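Supplied in structure tokens, the structure appears directly below.
All protein chains but one are shown in place.
Take a look at chain A:
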Amino acid sequence: MTSSARPEAPALDAAAREALGSACADVRDADPADHVDGVAPLVVARPGDTEQVAGTMRAAAAHGLRVVPRGAGTKSTWGLPPAGVDVLLDLGGLDEVVDHAAGDLIVQARAGTPLACVQETVAGERQRLTVDETVAGATIGGMLATNASGARRTAVGTARDLLIGVTMVRHDGVVAKAGGRVVKNVAGYDLGKLLIGSMGTLGVVVDATFRLHPLPAASRWVTARAADPAGALALAQAAVHSQVVPAAVEVGWAGGAGAVSVLLEGRESGVQGRVDELSAILGPLAGDVGVSEDAPAGGATYPWDPTARGDDRAVALKVTFGLSGLADVLGALAGTPAEVRGSAGSGVVYVALPSATGVDEVATVLTRLRRASAEHGGATTVVDAPAAVKDAVDVWGPVPAIALMRRVKDQFDPERRLAPGRFVGGI
């Protein structure tokens, strides 16, 4: 089942270049901005449609080229650096909202479409794709490849729960789709689930269809301070066990204290009633409860600068846990300079350690977080970090069922052409 090693291509030969050029209208040399987490591609191919993506992949297959797909590149340093990149497949040219069927509450967009453009289109009919833009400019394809999600995942889940159809280009250039344009559909395997969060290692997503939700008329954030991890847990538990239907339950944490913020959305009359109800629940636990139309500081973004690319960027971690584990996770960070933001309502928080943090200290924090998250049915992964840190620690951590995952990879990409080495277990 293991794949044979492929010979290194020192430079793109003329025949390969010509094959790419005839498959894809826009092929150019790579520049430093095209590097994928420090790894330089030989060329950048920017296809204009699905057929050009397929042609590019066929050319790559014929010439043994490794391919890394990219949307806007907002998360291109996430995960492990690729073992090598010959062709950076820039999907920015696949930028189109193909269809917004408002009456059916669905939208179809090409992979390179910025999420914000999709939101703008569907907002015209007072609808939204209920996935937060966690990094400005992020595309649909990049969001799927990383399963990026923000605060609003508490109520409706992530893109995983909203994707209803997907078209992909395989390693060999074959175009395949799964799902469709209807929300309810159990015909065949749900390939979309496998592609989400796969970091581009199974295929190139070129087109996706999602279910939409109505855009709420009103929204309010109810924020309560917590002086210690137990206090944060008590607030988060009170919020999730309430009947006010939180759209988000966020936690912000630094220096051993922080706040829990609950987002209530809906029609104006209902939201106001729920704000009062929730304030009455949280008040006795926190003393002071604030209500605002604005998101708490940081909102649905990460506690690090997602645009930083240099060796001085922060160490970015993702910690997941069963909801009751919040206090233990926050407690594991006691005495560290960590800043935390994330969804206490779904059990996913992001942790930033300042760039000055030594590798040994990162490793220590990682170990503590892995213990705490594992005790509560979760995991800790390194989302992004300077090369020295990625080299020194286990970026993805232990992954159950890795053998089965390798078998999936072997089937979908037997020659390890797609984003080799970026994912779990070196997949």
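We adopt the following convention: a contact is a pair of C-beta atoms (placed from the backbone, for glycine too) under 8 Å apart; a residue touches a chain by one contact, two chains touch by 3 or more; residues count from 1.
Convention: contacts and distances are computed from a predicted model.
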item	value
Omitted chain (choose from "Glycine reductase complex selenoprotein A", "Ferrous iron transport protein B", "FAD-linked oxidase C-terminal domain-containing protein" or "Branched-chain amino acid ABC transporter permease") - UniProt protein name	"FAD-linked oxidase C-terminal domain-containing protein"
Of A:W78, A:W253, A:W304 or A:F412, the one touching the omitted chain in the full complex	A:F412
Residue among A:V205, A:V244 or A:L333 that touches the chain left out of view	A:V244
Touch with the omitted chain, as defined above, among A:A62, A:A230, A:A379 or A:A392	A:A379
Among A:G103, A:G310 or A:G335, the residue in touch with the chain that has been omitted	A:G103
Absent-chain interface as seen on chain A, which is shown	101-106, 126-127, 147, 149, 153, 157-158, 160-161, 168, 170, 174-178, 180-191, 193-194, 196-198, 202, 213-215, 217, 237, 240-245, 266-267, 269-270, 272-274, 277, 318, 320-325, 346-348, 373, 376-379, 381, 396-397, 399-405, 407-412, 423-425
